[in-house]
Each structure stands twice: as C-alpha cells, then as structure tokens.
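Note that this complex is displayed minus one protein chain, with the remaining chains in position.
Here is subunit A:
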C-alpha cells in the first residue's frame, strides 16, 4: 500500500509546518505530530507505520530529535512488502548512523534481504549497507557482498561494488578478498559498472599495497586502453556532457592511473602517451573539459618525472589562470602551489599573471594568489615583487590589508638584500598599513635599525618626515617616537647624511612637537603614549636647551587618567628634577640588541614574547600567568607572583598567604645538580637564574623565590618537592639571598656558638611520631636561628623513605639541610636528625611559625602526617 496515495496526512503535515510564521509555531506543530506518532508507535499498528516514519523523517530533516522512531525502522525493514522495506531502509539511513548500537539488530534482516529473490530488495539492502554500515556489520556481511559483485544484473553489480568500497574502508583486512572481483570489473562494458569497478580498484590500491602491486602489473594496460577508447569514442548521447563522453569516467580512470603510476617508473612510462593525448585534445571551453584537464594535470604531477609532460601540465595551469571563470583560476592557483616544489622555473614564468590575480575582485582568489606569490619570491625578484605588492597595498581593501602587509613584512624580512632597502620598505608598509602590522614585526624592525648604526641618521629623518604625514598609523608613530628619542641628536644635527637624502632642517622644538603630538592625540593608545614619555626623558638629556618645555609636558602627564602614564610621569619628573647627575647615563644610547639571539628567541618563544628582554624600552609589566595549581597540593602551595614584585594579592586566601612562597624541603639526595629545566630556559635566561654565581642578587629575594615557583608549577609541586631540581633552584636562590648566611654547603652540623639559650620544644607529637626542635643562634645575626629537628618513631614498625617538608610564611626564610638518614627505626631505637635554618625578617615583631608535612612508608604503604608548629619560643 502506497503510503502516499492517501498521503494527505504527510502532505498536510508538511504544509502545516511550512505555513508556520514563527519558530515557536513550528515547534508546536512538530511537538503535536511527534506526540501523535509516539502514540501510534505504542499502538503498534502496522498500517500507518510507513506514513509515520515518513513524517518522522521530515521532522528529522528539520532538525528535531527523533530517536524514538528507530525501532520503527527495524520493524518496517522486517516487513515483507517492498514499499515498507523501502521506507524502512530510508529511515534507517536517515535516522541512524553507524555509531548507534541499534544498527547491529539490522544485520540479520540485511543478510536475508541480500539473498532475497527480488533484485530490487537486494538493491535496497546493498544501498543501506553501503551508506551506513559499521565495521562489525561489514565483517559479517562481506561474503554476501562479494558474491553479489558477480551477479547477473548490472544494477546489483554496481551497488555491490560500491558497497565493497565501504567495506574495505571500514575493515582494511578484507581487502584481499575483493581484489580478483575488482579486477574482473575493470573489463566491463557497462559504464555504470565500469565506473564503480574503477572506484573499487582505486580504494583497494590506497588501502592495500599488495593489491596495488597486483593491479599495477595486471591492469595498468587495460585501464589505459579503456581510457583511450573513451577518449576516441564517437558521440554517445547517453553519456555526453559538453562534448566529452562521460567525463566522470575519464576522471575516475585518470585517478586510478595516478595511483598506479605514482612511485613506479614503468607504469608511468606506459601512461605518458595517453596523458599527453588527453591533455592536448580535450576541449577546455566548458567546465567538463576543464575538470578532465585538471585531473590530467594532477595525475601528471603525481607520477614519475617526465619533464615534457610536466611542462605541458604547467602550461595548462597557466591557461587556466587566464580563464574568466573564478573556479578554474582558484583551482589553478592551488595546483601551482604544489607545482612550485618541483619546478620553480616554470611557475616563475607565470608570475605576472599571478600578480594580477592578487588584485582580483574575488577575495579567495586574492588570498590564494598572495600565498602563491610568497612562495615565488626569491632573491632575484624580491625587489620587484615587493614594489608591486606595496603599490597594491595602497589601494587594496581594508580587510585584505592585514594579510597583505603581513606577507610583505615576511618577504621583506626573509629576503632583504640590504638594510637600507629593508628599512625603506618597512617604512612604506608602516605608512600604509601600520595598524595591521603585528608587534613582533616592528620589534624586529627596531632591532635591525639599532644594529644598522650607519643608517641611524637616515632612518630617524625618514621616520620624522613620514610621521608628519601619516600620524594616524599607530605602529609608525611608535617606531618614530622610539627613534626620535634614541637618535634625536642625529636628527637635529643632520648627522650621517646619505647621498640620496635631501637636507632638512629640524629643530629640537620640532622634534619635541612630534612627540608631544603622540602623547596628546586622542587616538593614541597607552603603549604609544608610554613610549613617547620615555622618548621625552631621553630627549631631555640630549636636548638640554629645551628641557624646560619637556619638563612641562612630563609634568602635565602627572594628572593623566592612565595609571601607567601617571607613574612614569612622576618618576621621570623626579629624574629630571633631582637626579640630573645620573640622567645622562640613564638614558644613554640603548645597547645594540644582538640580532642572532633576538631571532632565536623570537622563533622559540612566541607565546612568551611579551616578556623577552628584547623589547626595547617599553617596559610593559612582565607578568606571568598564574598557572593552574593542582588542587591536592594545598599544604605547600606555591603562589606565583609577578616578577616585578607587584604587591602580593591580599585577596589570596589565608592558606596561601600563610604558606607563602617559601620552599623549604629537602630530599634524601641533595645533589646540587646545575642546569635549569629546559622548558623554562628562556625565562631563566632572562632572569639569569641557573648560574650558580651568588652575584645574581640584584632582584629582591621574593623574585627568586617566585621564579622557583615557575619551575615548580610546570609539574605537580609535590613531585618537584622530592626531585632534586627545585632544591637546587632554591638553594641557588638562597645562595643569592642569604648573603648574610653562610653558603650552600650541605653540612649537616653547623656548629655555631650558641647565643642566648632557648628551650627546645616538642614540635609535633602523634601516636606514631614525635618531633623535637632544639635551637641555637649564631651570634653575628639575631635574625637567624639554627634549628635541629629530631624525629623519633613511636610505633613498633620501621618507617622507610622518611621525608620531612616544611613551609613558612613570607616573612620567614627557611633552608633545610639533608636529613641524617631516611629510615626511622621503630620504637625509638634510633632517630633521624635534620638541621634547619630560619631567618626572620620581622625579627622582634613576629615570631616563628611553621607548617610541616612528614611522609614515610609503613609496610609498603605511604603515610602522610601534617602539623603546624606555633609554639616556638618568643624572641627567635
């Protein structure tokens, strides 16, 4: 019974849905229909099942959830009649996909249907199998499909062939079974079966190497002959498209030849004739012809080298480039990018056309052409190409400017023949598209400028002239401001004139005008303003005559709403006012940044580029992100503060505050292994940590500790506490900061003469462990205390792998010496001693407090005990 003959219901539903004016209405209609369908499903009425499923499929296509209909599909598939099966299989393909487990239930029905007497039903089953089968189903049903490839009806054969492609994709192991069948398909006359056979062979070649070998030996010539027949065949109205007989078959055959010829010289040889014939004889005024030519070109590129063919191929691509159809040009540009890798010369010949494509009105073609041009650039044509690109930059669209400027900068940086040219081109780019230029580009420019000492005068003069005209390009202003600040004296005195320059007169006042303009302009952003302020400071030293005016400008910025500006203005003002004697040495010429190291750093540390020292004079706060702290590491949580000792977050919770930053643990091995972890190489390099010299003490102690944290936060802090690396960092750091204390030597017994006697305390006591502290103070330093900790095992079992860890708040510093051993005998039959050194920076105001964590192994199981010591004697 045709579900749609009295199908007003389905049609009505579709009409009703389409008549809805709003999404809410539509949802209401769909909901009502779904409810009806669900009710009918529950009634299990066989008559309307197919209509319901059809409606359900429509609803599914609209995007609503329809999983409740899946079982209906199965019931329909199991019905005997063709129409029901048809709807059932369609529902199966639409509503389910291969990931659903329900699919497995269909396997049996499929098996039966594959053996059905009605060939249409077999077709249905093959169709469903080919579209959505999963790997298990493929394995189960492969033999059936294999058999069907040889069926008498061509429709079944083609379906079976394509079904097999899916099967071998899902289960590559089964490929061998299909090889013979596929080879026989290649000899078919019926186009449909032939094309499916070709596709099956292609798939087999991709998946299985032996199949590939087999086809190469046995079938290459057959394929070539078929292709020749097709190409030379007379007009066949059934298959003709725009003058070519069955272009799809052409294309599939060419693809198969590609895979057969790739990597094999003999096969490639056999093909050259036919490929040449196809390439030259195919008409290319319609899309079908172009599609065939495109496939032919791809095949030529892929098989083994026959240079004459390759030249032919690239010529075809060149012809494509001048075609009016955008699709074809796009495709040609894509292919040329691949062709460049092995035949640069030939592609260079088409440079002019490609450059034209960069200016095309279509955006995707512009993009592709630009990428292709970037690949085409080499030392010979770089000046020419850059000139063209920069000329175009002036007239291009805003959204394209970003890409274009990025590529121009890239080309210029990579291939510039000389510094003068580099600076000129960059200047032009900055003038035109400054606001799109990325930070690392203009940083690199400044590095180059500072290295080209003979060009300083020229550069600063050129920048001055440029910035007068193009003052709205932010990056240009920044670079100009920096240069004028650095080389202002060269500007004013016309030093280092190059032959090509015209002399200009710039007074000191003019130079300061430019910078004042940068500060006061409404659309300068904070970086530019900050840079301008620094430049003013430099100029106040270099131009003593107008230092009053400069001072006025700086003073005015004291009231700026930007905090950064305020701070700088106040600081610089105080330098100008009160520290004239050191001012000139403060703002001396920047030391030349070494280009090589800069490039290495830049290449290796893009994410951290904000904090490299190579940034000239712009001291943006070098913060490190607070890394995600592992939640379990609460006790000895290590906060990571800003390097510039920003006021520590009082908002941090009490625990972090108390436990602060100090790292006071030792592990059983206290090897002083040098060498920081590789991952933080860059940071350590900048901050000069990792070098053992105690002279690295310039920053405050907190900084060193926080960098120790950076290392630690790369792994679980608990792990690092017992690894040898952090103690090394901590001890190196402590070498730096504990100038007052004696050095690093892990000597367990520091016999210092006791100062005033302090009573020993029981720091910790539990049922299994007791810890006692005895104190002594070295007489020369009242802030330091030597503590000897004694650990006693109160339990009847021996503790092994005994580790003591301690943490102290920020105002204390702690150093742990290695313990005397890490096995604690039972019942107090022996003990472990460990020395600690505590320095109290708030000596006299706050007393010592410490948190401890003791870890040991008891009968192979890990045990952890924690405690706090707050009963230190006063006065320590």
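FYI, contacts are C-beta pairs under 8 Å (C-beta built on N, C-alpha and C of every residue); 3 or more make two chains touch, one makes a residue touch a chain; residues count from 1.
We take it that contacts and distances are computed from a predicted model.
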| item | value |
| --- | --- |
| Name per UniProt, for the chain absent here [options: "GTP-binding protein", "Mitochondrial import inner membrane translocase subunit", "Ferredoxin 1b" or "AP complex mu/sigma subunit domain-containing protein"] | "AP complex mu/sigma subunit domain-containing protein" |
| Residue in contact with the excluded chain [from A:294, A:482 or A:598] | A:294 |
| Sole contact to the chain not displayed, among A:95, A:163 or A:185 | A:163 |
| Subunit A residues touching the omitted chain (full complex) | 2, 4, 11, 14, 18, 54, 57-58, 61, 82-83, 86-87, 90, 93-94, 120, 126-127, 130-131, 155, 158-159, 162-163, 165-166, 191-192, 195-196, 199, 238-239, 241, 246-249, 251-252, 255, 287-288, 290-291, 294-295, 298, 327-328, 331 |
